[in-house]
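I have a structure here, written as structure tokens, and I will follow up with some questions on it.
The complex appears here minus one protein chain, its other protein chains still in place.
On to chain A.
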């Protein structure tokens, strides 16, 4: 009843979580050594990122990896199963973790570090990594809780009144979502009698027209949709993300909503494909409304951070659009996509039990893969770019002493380097080439056309247009325009941090690192497209995932 012996390299699967928890605990013990903390935290995050990359390489080379906790045989023990989807998300998370840690080192005050910034950050990161790596749905819930509490700790650092208000809304609404996740998992356990995701995938496939499974799928959609801040359950995000320190907002914006997206892909698309197909129309409406609410919300803001909050939401809508494509059933487009499917699909995937269940969808499964691949690409881009935008906004706000677009100004001249990076991020988030946001949007629009949903493609493009206008406005007001009158007396640096703070020039380093991604993913997207394609195929046909858990296709 025990699994086979573990090879040392198997521990790589769990390494990201272990590193986070160990460093979190160590930093907690060293909480009085405030000056040491960053110098332990940065290597910690580098180590985490290195482990993530190794894991990604291993998955790319050998396919999905599974490690059974306590070496119990699946489905009885907790499985950590990492496929390409999880590996990509966890690696990207590690990447922005490194950047944020460096940024925090040069931007957080001593007091904030004292109250456990770095331990909270590692714990949150542990939760995030665990969520991306686990192969057990209850365990996924546990990591959700870990990251929720870690993020709560980060959210209240500083303890200003506005922050507490934001934290309350954040905490309440997220707890509702997390609780719903837990209750739904209870229901699911009642129906399939297992918690291992590979096992659920097989068992749920036999329950295609079951109302209870459909209800469970909808409940998961609500729970994860709320976590991801999809309309109409996105209130908590604009209510809270602008209140904490910039670096905290950056991490949240990059990671937390994407954990919701990841969970939705993993659970709804991989475990309940027929139910997902039933819900596709609903998801497409949610996607369109989320995109528009985000884009219009961004236009309505006069504060840079609040504006960025809505960019996060618009991005989530775009990702959801990719999850709404299930393959066209309508005439013309279906024949066309079927024709191109033949060239796209290459070798037909082996018909496993799962694939057989999804057989009616095969002609359109091409646009399902395209949509999902675009969604994953967009999600990874969004993790990096949203983090980068908040960090850049943090530096900009620090220099101008405010994050209000009415009070900012003169940064184009004062800090051309920052301005150039900001411009890259703004264009990237608006989906303009040659930056990272462009290709996933192209893929998604293409998928929407193929799936016979051109209106959804149009909404994606319209959102891009509105975000371009909002971005141009930000840039014109905060960077091009001269600093408004009060700040002129002391030059654009009037609101600059008092003497004794470390030079924020080093805080530019993480922005530079993140900009490298924005440019590389925009100019040379081929490798990322290839990886997200593998990730998407792994979800649409999880034979590899199941095989890695149960040892061969069962």
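Basically, a contact is a pair of C-beta atoms (placed from the backbone, for glycine too) under 8 Å apart; a residue touches a chain by one contact, two chains touch by 3 or more; residues count from 1.
Note that in this section contacts and distances are computed from a predicted model.
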{"item": "Name of the absent chain as recorded in UniProt (options \"Recombination protein RecR\", \"Medium-chain specific acyl-CoA dehydrogenase, mitochondrial\", \"Monovalent cation/H+ antiporter subunit A\" or \"TRAP transporter small permease protein\")", "value": "\"Monovalent cation/H+ antiporter subunit A\""}
{"item": "Candidates A:371, A:464 or A:544 - the one touching the absent chain", "value": "A:464"}
{"item": "Among A:26, A:40, A:442 or A:513, residue touching the chain not depicted", "value": "A:442"}
{"item": "Residue, one of A:13, A:99 or A:293, that touches the chain absent here", "value": "A:293"}
{"item": "Interface residues of chain A (partner: the chain not displayed)", "value": "1-2, 21, 24, 28, 31-32, 69-70, 72, 75-78, 111, 114-116, 119-120, 123, 126-127, 130, 138-139, 142-143, 145-146, 149-150, 152-153, 156-159, 164-165, 167-169, 171-173, 176, 180, 183, 187, 190-195, 203, 209-215, 217-219, 221-222, 226, 232-233, 235-236, 238-239, 293, 296-301, 310, 332-333, 336, 339-340, 412, 416, 427, 432-434, 438-439, 442-443, 445-446, 449-450, 457-458, 461-462, 464-466, 468-469, 472-473, 476, 479-482, 525-526, 529-530, 533"}
